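First the structure, in the form of structure tokens, and then the observations on it.
This part shows chain A:
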Amino acid sequence: MTSVGSADFIRILPELILSVFALLVMMLEPVTPLGKKTVLGWVAIAGVILAGLASFAIAYFPGSAFSASISNDGFSNYLIELLLLIAGLVLLGSMAYLERDAIDHGEFYALILMATVGAAFMVASTELIMVFIGLEISSISTYILAGYKRGEMQSNESSVKYFLLGSFATAFFLYGIAFVYGLTGTTNLDVVRETLVNSPQSASPQLLWLAVILMFVGLAFKVSTVPFQIWTPDVYQGAPAPVTAFLSTAPKAAAFAVLVRVFVGSFDHVASAGPVVFWLLWISAVLTMCLGNLAALWQSNVKRLLAYSSIAHAGYMLVGITAGGAEGTSAVLFYLAGYALMNVGAFILIAHLAGSDERYTNVQDFTGLAADRPGMAACLTVFMLSLAGFPSTVGFFAKFYVFRSAMHAHLTGLTIIALLNSVVSVYYYLALVVAMYMGEGKTQVSESSVPRALGFAIAVSLLGIFFLGLFPSGLLRDLNSLHVPWL
Partner candidate 1 sequence: MATFSDTEFFLIETVIKIALIMFILLTAIAYLTWLERKVIAHIQSRWGPYLVGPHGLLQPLADGLKFMFKEDIAPLEADPVVYWLAPFLAFLMAFLSIAVIPFGESFTLAGHVIQLQITDLNVGLLFVFAVTSLGVYSVALAGWSSNSKYPLLGGLRSSAQMISYEVSLSLGVIGVLMIAGTLSLREIVNQQAGLWAHAGLFSVLPRWNLFLQPLGFLIYFTAAIAETNRIPFDLPEGETELVAGFHTEYSSFKFAIFFMSEYANMVTVSAIATLLFFGGWLGPSFGPYWLRVILPVLWFCLKLFCFLFFYIWVRGTLPRFRYDQLMAFGWKFLLPLGLLNILVTSFVMAWLHS
Partner candidate 2 sequence: MEILFYIFGVVAIVAALSVVFQRTPVYSALSLIVVLAALAVIYLLLGAPFIAMVQVIVYAGAIMVLFVLVIMLLNAGHEGPSAHRAKFARWVGPPLLLAFLVEFGVIVWKQYGLTGAASAPALDASPAAIGRLLFKSYILPFEVTSILILVAVLGAVVLAKKQL
């Protein structure tokens, strides 16, 4: 019951700035003439940049805010910066797309900002109700974004499926929260941990397991692990490609952050829950990797293929979470950065190549792209190779760190399964490369030149991919020294 002071607001400054800019975009929307809506995109980007600066600044004001429901620590700070990066790239990559498909309303940019706010609250919250509200903000925004092409069947279906299954998952997550609250009398994760660790007899282990499983199911839907991945392919395929770029990264990163905070940060420390958490993670990691990769082998639609690939990547990240501890956490955080760079890059490039109304998203449509547009083909190839985990790209070190943490945790079996999976994944990532470089015939996809903003976004992600692929230790060192008390 402390009163709210200015320090509290400083610690949520990035979120505040984003919210203000989202409002600004919405207020400017009616006064912006048709055909000039891109301006709103730039306003949104300005907001993202400002929020980014703010998040750098608030790194110097660590501590909790609002009755310990928000924590401004290295962990949240890093993830917020990552989310802002994603949002920025997606905004850059979507402006031309929206204009081309004549859906360039300011609402889109506002929604992206809102979804980012929600995700940012998710990663910064140390209190489950706040997590829940953040989750809902980001989920609801993304439901809308997925169905942003209202008149288009696939976009709409994507939205329906995402919405129904997302809400279903939310109910599970919430039920888990209810039981955690019932067992510990609090929803503050730090207090939950302390209560459970200090007086383990207060909660029946079975009920705790149920709470853990329920929360896991809820989060598993969000990060799309098997068997809760059923929505992912359809949603990713149906949503407008820049939206897919966003929702395959930002909400996922946030959900992973929550997964880490809840499971690694809290329940891992609890003796009676530890094994359940461990096996839950272990099994879903294996299932997710295997199913994601195997299913991806049969896909002919690029967006769908990348959807299954993102399921597989969720599996790899789960390996890191299974490993747990400070090392597993930093590996997962590193992975999230790499994954965001390559996935966003790939999707926004595909969004451009797919042409108006995304007519060309089949692998066959990319045939011969290398001959006609070698630059774009090369970029897409780099994204694919990075996703496949070739060295000198970030995808390699992402996997490497995760697998190393797993080996440190003596999860040799899991590591080997993961490695074999990543070999299998090479096949389908190369399918696209095969089509672009080795297929015969004229390419179907859009041959218009890359708009400047999109080009910039792609350049940023490429740079990031190579920089982190060649010099990963700087970031990893930072991640290792997050100084988060719960690790």
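Quick note on the criterion: contacts are C-beta pairs under 8 Å (C-beta built on N, C-alpha and C of every residue); 3 or more make two chains touch, one makes a residue touch a chain; residues count from 1.
On the choice of candidates, all candidates are chains of the complex that A comes from, given by their letters.
Predicted model only: the values in this text are computed from it and were never measured.
Novice: Given the complex, what touches chain A, 1 or 2?
Specialist: Among 1 or 2, contact with chain A goes to 2.
Novice: In the complex, go through chain A and note every residue touching candidate 2.
Specialist: 1-4, 8, 12, 19, 22-23, 26, 65-67, 69-70, 105, 107, 110-111, 114, 117-118, 121, 127, 129-130, 133-134, 136-137, 140-141, 143-144, 147-148, 150, 159, 204, 206-207, 210
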